[in-house]
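Submitted below is the structure of interest, expressed as structure tokens.
Yeah, one chain of the complex is gone here, protein chain that is, but the others are all in their spots.
Coming up: chain A.
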Amino acid sequence: MQRYSGFSLVKHALSHHENWQRHWRNPTPKKRYDVIIVGGGGHGLATAYYLAKEFGVTNVAVVEKGWLGGGNTARNTTIVRSNYLWDEAAQLYNHSLDLWKGLSQDLNYNVMFSQRGVLNLAHTLQDMRDVQRRVNANRLNGIDSEVVTPEQIKEIEPALDTSKRARYPIMGASWQKSAGVARHDAVAWGFARGADALGVDLLQNTEVTGFKIRDGQIHGVHTNRGDIEAQTVGCVAAGNSGVLAKMAGIKLPLESHPLQALVSEPLKPILNTVTMSNHVHGYVSQSDKGDLVIGAGIDGYLGYGQRGSYPTIEHTLQAIVEMFPMFSRVRMNRQWGGIVDTCPDACPILSKTQVKGLYFNCGWGTGGFKATPGSGHVFAASLAKGEMHPIAAPFSIDRFHTGALIDEHGAAGVAH
């Protein structure tokens, strides 16, 4: 793999950039692999990367029906944090955050992970109780959360209206300083480039049309480019997971909803951090390019269209202008939508299935981006060893039968 650095840029500039190598090959599918990953988004690519790098499984194919990183990896609002309430979720997201911290160097690809902090605002007494509870739990789980006062909030994010004028004045917030944002596309590309260099075949424009299952064991997949064999198949297909599961005769407790986001035109730096409010219901950060990146809740209906309804956009901006009245004259550039697969308890599914060798990693709902490296890492470990990684184990499909749900609706509250 060609190493990237400031020096390499200078060197290539002298040859007019004519000698850069491809980020990844465009291989022809082999007949057989050790592991097939269905879905070439961030999570799937991270799984393939860690399989090859950490677990020595390099005979791997990532099968992607469109372009790499073209689903929710390309459509999210790039927030990375780990301040989840319950131990199981906190472990999972914090494992991910730990990997985020060295990711650019590990991948030799700058994913621009900007640890500028995340504020989760509280506007009512109950909000404050929830913030205190979450911060206390985070702290004892080793997550750097703290409760901050309106005065501290004003210092962290001066653009925020912390006055009593607001309909729901800000009473405090939780503040995770090590949280932040990253460059979403670069995460997919960095993992793809890393996986490819380790021998993983990235098969774009290759759509899985069915599974080869005999005697309760997976034997491979049917695709529009022919059959590909493998005894281990991991499905990481986000909004289309339910569709895939159905091909394998499995019913997952997922609902796929449109989730929208929007950006303003690029502005000079005005926001220092990520601000989220469940109660007023919206969140915003500013990208390095200068856009305000804004989102809120999912559209209520189910659907697979990568766009949503306009009232959601109106409500979202109402919340943003309520929190930041100075943004009223800022202009919205564009809106878009992704498809999120949501679980009843707002936590993902990382699980074996009734089909031996067939695994699913899905149900990340509105919060999948931040989990990308952690999800890929524990899922890779599970695929490599045939046993779910301890961090992944509580997220088994079985929990919907036993009732051992991990209800993160509070922490997941406003979609992010």
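The working rule: a contact is a pair of C-beta atoms (placed from the backbone, for glycine too) under 8 Å apart; a residue touches a chain by one contact, two chains touch by 3 or more; residues count from 1.
As a convention for this text, contacts and distances are computed from a predicted model.
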Per UniProt, the name of the complex member that is left out, chosen from "Xanthine dehydrogenase molybdopterin binding subunit", "3-isopropylmalate dehydratase small subunit", "Sarcosine oxidase subunit alpha family protein" or "Cation:proton antiporter": "Sarcosine oxidase subunit alpha family protein"
Option from A:54, A:155 or A:265 whose C-beta touches the chain left out: A:265
Options A:51, A:79, A:121 or A:135, residue touching the unrepresented chain: A:135
Residue numbers in chain A that touch the chain omitted from display: 4-6, 8-10, 12-13, 16-18, 20-26, 66-68, 70, 74, 87, 91, 102, 104-105, 108-116, 123-126, 129-137, 139-142, 146-147, 159, 167-168, 183, 185-186, 189-190, 204, 264-270, 286, 288-290, 305-307, 309-310, 313-314, 317-318, 320-322, 325-336, 344-345, 399, 401-405, 407, 409-410
